[in-house]
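Next up is a structure, given as structure tokens.
A single protein chain has been omitted; all remaining protein chains appear in their positions.
This part shows chain A:
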Amino acid sequence: MTDIFAKHAGLREAYEGLTAASPRNPFEVVIERPISASVGIIEGRETLLFGTNNYLGLSQSKKAIEAAVETAETMGVGTTGSRIANGTFGLHRKLEAKLAEFFRRKHCMVFSTGYQANLGTISALVNKDDVLLLDADSHASIYDGAKLSGAQVIRFRHNDPVDLEKRLARLKDHPGAKLIVAEGIYSMTGNVAPLDKFVDIKTRHGAYLMADEAHSFGVLGDHGRGVAEMQGCEDGIDFVVGTFSKSLGTVGGYCVTDHDGVDLMRLCSRPYMFTASLPPEIIAATMAALEDMQERPELRIKLQDNAARLHAGLQKVGLKTGEHVSPVVAVTLETVDQAVGFWNALLENGVYVNLSLPPATPDNRPLLRCSVMAAHSPEEIDRAVAVFGEVARHFGL
């Protein structure tokens, strides 16, 4: 009998090598409970949370909590069905209308997760006769959506409009539809995409453009509509995809667009159709968090100030970060051993960040990925920077 797990031998070796060298398993960190948006109990200690993507701190929104409790009490805790069967409540439609209005678009589809929003949108839009042009550093959900679609996939160099144009030019005689996919803020590095330049290119080459604003929704732009709003190019983006699990603090995903053809996506997007819809209390909390976000633009200003403070602080203690100031601030290290040691020391000194390892990181280098929140106080940021500085000195960096 063939060992069904034999294929994982390489993974096992890498995993065991990594966990043997680490006092704790980096993949099994447990936040015993959050105390607030910025502090949680880990290993029995109060720990500053600098790796939660909870950019506006709205996972703890009072308004969202009250909406969830009230809805669970009146409607129950689940829908027990797919959106195209018994899983569409009035609330799902209401949230879709609210999001369409927020993004000033004609249509919105809500998915059960952000991952499924990418999978469901990409796989419904293109098929084997079409071509997808993906930024090389795209999130796994974009690559997986591409695979599910069966379309030809061509990667272009990260954030490089010239490279994208070169690849589109090679496709000038290809008869299929061409869909370019880029992210607003890249989740690992915090890099911001030149969406305005991509819009110019897609227009000249007759392609479509989809932007995944998962990390920029609620974060960038005067109204929080993301990088496209910030760069003044929203009209040129055909499809905007994103998630509720970051700035809105809940779970779920969306696709908004002005293309009327999207209605039929509800009948051919498998990740939309063949899964249970979001529970009513999550929809209610998401709507309340969206209102909270709209009513409190000061959260975005605070977030930008905090991002700048952390970015500058880490650079000042001599660490290598990305050039873009965004709420994702990644410290690049050279070796995995160094990164694992550094990450453990941070946690032991009361700071939690994400340990991101190749091949999930660009350039084959490990990252200590921090995400900043509007909920962080200046003192919490300074404390985290001080711990980073002490650990860096300890490791001779």
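The working rule: contacts are C-beta pairs under 8 Å (C-beta built on N, C-alpha and C of every residue); 3 or more make two chains touch, one makes a residue touch a chain; residues count from 1.
Throughout what follows, contacts and distances are computed from a predicted model.
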item	value
Candidate names "Sugar phosphate isomerase", "Carrier domain-containing protein", "Spermidine/putrescine ABC transporter permease" or "Quinol:cytochrome c oxidoreductase iron-sulfur protein"; UniProt protein name, chain not shown	"Carrier domain-containing protein"
Sole residue of A:Q152, A:T275 or A:Q304 that reaches the chain not shown, by the stated touch rule	A:Q152
Omitted-chain contact residue, chosen from A:R83, A:R167, A:K202 or A:R309	A:R167
Residue among A:G44, A:P175, A:P359 or A:G396 touching the omitted chain	A:P359
Footprint left on chain A by the chain that the document does not show	131, 136, 146, 152-155, 157, 167, 170-171, 358-359, 364
